[in-house]
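Just one protein chain is left out here, and the rest sit where they should.
By letter and in written order, the chains are A and B; residue numbering begins at 1 in each of them.
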Amino acid sequence: TGCEEKELSEDYDINWPIPEITEVSVAGDVAIGSQITVKGAYFADAVVTINGIECTVISVNDTETEMTVELPRIFEQGLLRVANVFNRYSESDELLNPVYPEVTVTKVNDIPQGLQFKVEGENVDVISEVYIDGESVPILTREPSEILINSGELDLKPGQLVSVSFKSLGPNAIPEVANVNVIYPFIEYKELIIWDFEDGNHHYVGEPTASVASGGSDCPGNVDKFFQLRAPGYGWDKVTGEMTSEEVPDVSTFINPYLTFAVRTPAGSAGYFQMEDQNGNWRHFGYGFKTDGEWMIISQPLNESWEGGEFDTRALNLS
Amino acid sequence: SDFLEVDPIARETEENFFETPDNAILAINGIYDVIGQSEGSGHDGQWLTHNYEFFFGDLLADDAEKGSKEADLQTVQDMVEWRPGTSNSVLESVWIKCFDGIYRANIALKWLPQSSLDADLKSRLEGEAYFLKGYFYFYLVRVFGGVPLFDEPVESGEFGTIPRASYHETFEYAALHFEKAIERLPNKSDYASSDMGRATLGAAQGYLARLRMYQISMDAEATVTYQDVKELTSAIIGSGQYSLMTNYAQLFEFIGENGSESIFELQMVEGSTANAPAKTGTNLSQFTGNRGDWGWGFQNPTQDLVDAFESQDPRLSCSIYGPAYNGGVVQGAAYDYKMEEMMTPYLNRKTALADAEKPSITKSSAYNIRKMRYAEILLLHAEVEIELGNYIAAEDIIESIRARARTSTMARGFAEGQLSYPSTGWGGNLPYLGLPTERDAAIDLLLKEKRVEMANEGLRFWDLVRHGKYLDMLDHKQATFKNNDGSLRYESVNLRANCLEKCIDGKNGVKVPLMPIPESEVNDWDLTQNKGY
Partner (left out) sequence: QERSISGEVVDSNGESMPGVSIVVKGTTNGTITNVDGKYVVSNVSEDATLVFSFIGFDAQEIPVKGKSNINVTLAASVQDIDEVVVVGYGSLRKSDLTGAVAKVGGEELKGPSTPDAVQALQGKVAGVNITPSSGEPGAGMNISIRGTGSWSNSSPLYVVDGFPMSDLSSVDPANIESIEILKDASATAIYGSRGANGVVLVSTKQGKEGKMQFEVSAYGGAQWTSNTIDMVTASEFATLRLEAYANDGASVPSDEQRILNEVIANNSKGTDWQDEMFRIAPIQNYSISARGGSEKSTYNLGVTYFNQEGLIKNSGMKKLYTYINNKYNFTEKVSLDANISYSTYKKNNHNNDSFSGALPVGIRMDPLTPAWDDFTNNYGSRFMGGVVVTNPMRAIDASKDQTKGDHRLVSNFTLNIDDIFVEGLSFRTMGAAQLTFFNSKNYYEEYYIAVDQRNDLSSLYEQRGSNTALTWNGFFNYVKRTGNHSINATLGSEVQVFKTSNISGTRYDIPGVQDLMYFDQSKDPVNFQLNGEGEENRILSYFARANYSFKDKYLFTATIRADGSSKFHEDQRWGYFPSFSAGWNIKEEPFMQDIDVLTRLKFRGGWGQVGNANAVGAWNYLSLMSLGYTYVFGESAAEGAKAAVLSNKDLKWEVSEQMNLGLDIGLFDQRLGVTLDWFDRRTNDMQISKPIPYYVGAGRPVVNAASMKNAGFEFTVGWNDKKGDFKYDISLNGSIVNQEITDMAGGEAISGGRMNGWAGNAEFTTRTEKGYEIGYFYGIKTDGIFTSQQELDAYTKDGNPIQPNAEIGDVKFVDDNDDGKIDGEDRAYLGSAAPDFSGGLNLGLEYKGIDFRASLVGVFGNEIVNGINYWINTSGVLSNYRTDRLDRWSADNPTGTEPRMTAADANQNSRFSDRYVEDGSYVRLRNVQLGYSLPKSIIAPLKLSKVRIYMSCDNLLTFTSYSGWTPELGNLDGANLAPGVDYATYPTPVILTGGINVNF
C-alpha cells in the first residue's frame, strides 16, 4: 500500500532565468581570437565558453540582450555556451569551427638545463606540441609572438645539442630546428669564486702546447675578464693546460662549496676538467663540455658529479 | 573462583608486552602516534581541538594572522591577543597531547630496560623514546613554562601531590632526554628505508641545539654557553648526513619529503580514515587551505611578512599565495577566494597541494609536516658564530642560504596551467649583503634572513622572544596591522600590556610570555597557575 511519492521538483516555483541565444554573428568556420556578437536575453554576468574554454566578454549592452565576445585562440569545434549567475546556460544552435592561421617559428632560444626556454615567431601560441629530440615537453605560456616551454622533465646535459620540433593547429608544417644548445642554467656565485685570475697570486703553469689569455668582453656574466685555455691538442686525451695555486683556498667551512668558471670550446672541440686535492686525490668532472664556440658558465658543487667520488670538502685543499 | 577469572581476549597486558621485538616496536610507534595527531580524541576519548605549532610560532608573531572566519577557533585568536582563558581548548589540547606522549614514552622507558631484547635494538628504541619525551617536554616548557616532571608513569596516589618543576629544571629535563637520545640513536643513513622518519642522532642533536639556544636567553638560570651549541651544530654539519636541497622550491613539495635537508619531519600517508588514532595523514593542508577551494583558511600570512622579502626573492613564491599575489595562481591553477573569510589576502604556500595531490579523505593528507630542516641548523650555527664574534664564518653561512635561494626557481605551478618549476628569469637578485661586524646589526640581518627563509615554519615567535624583540614587535603589530577593510585590527586590545603581565624574566631583560595551565589542573590538582592568569 505504497503512498504515491511526489516528484522532488514538483512544487518548486522559482524559474531561474535561462540565458537565451537568438543569434550568433558567425557560424561554421571562424577565425580564432576573433570578436563575435551574441544576441539573446538574460546575459547578466554571463560566462561564455566554447567547449569548456572561456571566451572574453568584451561588452554587454544595458538590456543584457547583446554582447561582444572574443573567441579564444585555441578551442575545438563546439557550441557556444552562455551561462549566467543562476547556474543556468544555453548553447548556440550551430557549431563554431576554429580556423587557425599559419604558424612561423623565427627563433628557438637556448635551453637552460632543467628550465624553460622561449620559442619566438608568429602565431606560435597555436602550437599544440613541442618535442625535444622527439620527446614531448609541456608549453607553459602562450602568446601569439612567443611561447615558453618547460624542459624540466627531460634529462638534458649542458653542452648537448638537441633538435626541437613542433605540431601546431595551424594549416602549415613547421620545420624542425636542429642544434639547439643546452646550456648550463645561468648562475652567479660571486662569493664562491675560488680562483681570481686577476689577482696575480695564482699561477697558470702551462704545458708547452698551451697558452693562456684573458677572456674578452663576450664572456657572459658580470666578470669582464676570464681565463682562457687554448691548445692545439684535440680529443679527450690531450691535456691543454693546468693551474696550480700557491695560496690554497680553504673551503672547509663552506657550506656546499661550488666551483664556478667560464668555458668555451671551439666548434667541434670538447673539453673536460679535473682537479687534485692536496692529498693527491684526483677527481674529474662528471661530464665534459662542448660549447661550439660559445661561452658557457659552469657552476658545479664540489660534492656532486665528480667521477671517482665526491670531494670531502672538509679536507679539501685545492691545488 | 576460577570461573570468574576471565583472561583478556585479544589484548595483552603492559607487563609482558615488551618481551618481543615486534611488540616493543609497536609500543614505540604508539608514542609517535601522538606527535602526528593534530585533532581528534584526547587520551580520555574527549575531542581535542587542533594542535599545530604554527599557532605559536607564526600567529603569536608578526608572520601570520589566525585566518579563516573571525568566529572560527576564537580560542586561537584569544592567544594571539594574549588573553586566553584558562580553559582554552587549544592550549588544553597541547597540554594533553604532550602528556599523553610522555605517558606512552614512560611506559616504554619503564619496561624496555628490564626486557630481554637484543641490546642494539633496545638501545635504539630507548633512544627514540628519550627523543620523543624530550620533544614533548620541550614543547611544554616553551608554551607553559615549568611543568611536572615524571620519570615513570604516574601512580594514582600521586595525583594532586606533584608540583610544577621550575622553568629551568624543565628545560634541563628536556635537554637531558635529548642527551640520552644522542647517546643511543643512529644516524639517518643507518636506518633502513622502511624506518625513514624515526628519530635520528641528527634530530636529537638538532633539537638539543634549538633548545639550548632558546634556553641561553630565555632561562634566567641557564648556564649553557654558545660554545655548547656550536659543538652540537658543528657535529650535525660535520656528519655529512645533511645538505641544502638545490632548489628551495622543492623543499615543501612531496618531492622534498625526507630530502637531504630534512632533520625531523612528521610522516604522513593518506591511509583510509579521517579519524585518530588510526588516521595516518594530516589535515594541515586542508586546515590552512583556501576556503574558496577545499580548505578551512587558517594561517593567513601578513603583509608584514610579505614586505620582509626582497623584491626578487623566489622564496616569496614558495611561502605565500592568495588573491593579492600572482593573480591568485597556486600549484598551476587560479582559484576563487573568499576575502570575507580571510584575515589577510594571503595563505600559506608551503602547505598548499596541487589538485591531484589533495587526498580523497580530506582530513588525511599524505603531506609530511616539516619540523626541523638543515637550513635552521645552519642559521643557528651562524647565530652562534655571531655571538662568538666570528662574523666571517657567519657571513659565509648566511650567504650560502641566500645563494641557494638565488639559484632556486619560483614555486612549482607558479605559472598557471603547469606544475613545473619556472625559472625566475632574474639575475643579480638577492645580492651579496655581507654581514656587519657589530653584534646587534649582525643579529638583525640574520633574523631577517631566517624570517624569510623559514617563513610559516613555526619558529618566528621564539626567535623574537629570546632576542628581546617580542614586545616591540607587538607595538608594531598594534600600530600597523590592518583588517581587509583598512581598519586597525588590534585597535581594541592592548597587546603589549596583555602580554607583559604574562611574562617571566629571562636573561638580560628578555621577557618570556607564557600561556595558562589548564584550569582543571590548577583547581583540582593543585598546580600553580602562571603569572597574569
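Structure notes:
Here is the rule we use: a contact is a pair of C-beta atoms (placed from the backbone, for glycine too) under 8 Å apart; a residue touches a chain by one contact, two chains touch by 3 or more.
All values derive from a computational prediction rather than experimental measurement.
Here is the thing to keep in mind: the chain we left out touches A, B in the whole complex.
When the whole complex is considered, the residue among B:Arg104, B:Lys230, B:Lys350 or B:Arg489 that touches the unshown chain is B:Arg104.
Of the listed positions B:Met268, B:Leu284 or B:Met515, the one in contact with the omitted chain in the full complex is B:Met268. Mapped onto chain A, the footprint of the missing chain covers residues 1-3, 5, 7-9, 11-18, 44-45, 85-88. Annotation for chain B: contacts to the undisplayed chain at residues 1, 3-6, 8-14, 17, 23, 26-33, 35-36, 43-45, 68-69, 71-74, 85, 92, 95-96, 99-104, 106-107, 147-148, 150, 153-154, 156, 159-160, 162, 192-198, 267-273, 277-280, 293-294, 338, 360-361, 518, 520-521, 523-525, 527.
One rule holds in what follows: only the chains that are shown with their structure count from here on.
Put simply, the C-alpha centre of chain A and that of chain B have 36 angstrom between them. For chain A in complex with chain B, the touching residues are 112, 115-116, 138, 140-141, 148, 150, 152, 185-192, 222, 253-256, 303, 314.
Interface residues of chain B facing chain A in the complex, by the touch rule stated above, are 237-238, 243-244, 378, 393, 396-397, 399-400, 403-404, 406-407, 409, 415, 417-418, 420-423, 427-428, 432.
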